[in-house]
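This structure is in structure tokens; I'll ask about it shortly.
All protein chains but one are shown in place.
Up next, chain A:
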Amino acid sequence: MALESCPSVKNILLLDSEGKRVAVKYYSDDWPTLTAKQNFEKSVFSKTQKTNARAEAEIAMIENYIVSYKFVSDLHFFVTAGDDENELILATVLQGFFDAVGILLRNNVDKRSALENLDLILLCLDEIVDGGIILETEASVIAEKVASQGLDGGAPLSEQTISQAIATAREHLARSLLK
């Protein structure tokens, strides 16, 4: 199939400052097993770790893939494509993801808030690329699509109602008793 003529993304990775997964999404069968995926993540992380990709997005050839990446705080954003992809398209996808996460986390972008709002991050990934095909690259549009659903149900964690907080606490108590 001539899918290669259509710009495509192989994976999007969001790792923490130790290379551990925060959220990842693979769109290609190039890494069929979990081990293959983790090895790729390890290699991408270690080869980019020492670079300074904070002001501008950086790019590198890793294992015959091109990987565009950008870091902020303790989060490392990566977007991977095949080696004949247009680098600038790849960088546009990265920038879209990066900025959309910034909007969704209200510029408080770090690992902790990313994990606390993991649902938003996952929805964000879902809105950027579908099965390798770029859906949207404009950060504000992506963020709007993700957030539009959360108007009634998406109250942040800090605004949990008392009863819920109690329920959570009770749940924890029960679990610690079971041990």
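Criterion: contacts are C-beta pairs under 8 Å (C-beta built on N, C-alpha and C of every residue); 3 or more make two chains touch, one makes a residue touch a chain; residues count from 1.
Criterion: contacts and distances are computed from a predicted model.
**Student:** Since a chain is absent, check the UniProt entry for it and pick the matching name: "Coatomer subunit gamma", "General transcription and DNA repair factor IIH helicase subunit XPD", "Serine/threonine-protein phosphatase 2A 55 kDa regulatory subunit B" or "tRNA (guanine(10)-N(2))-methyltransferase TRMT11".
**Tutor:** Spelling it out: the chain absent from the display is recorded in UniProt as "Coatomer subunit gamma".
**Student:** State which residues belonging to chain A touch the missing partner chain.
**Tutor:** Residues 1-3, 5-7, 21, 23-24, 34, 37-38, 51-52, 56-61, 68, 86-92, 111-112, 115-119, 122-123, 126, 130-131, 133-137, 145, 148-157, 164, 168, 172, 175-176 of chain A touch the chain absent from view.
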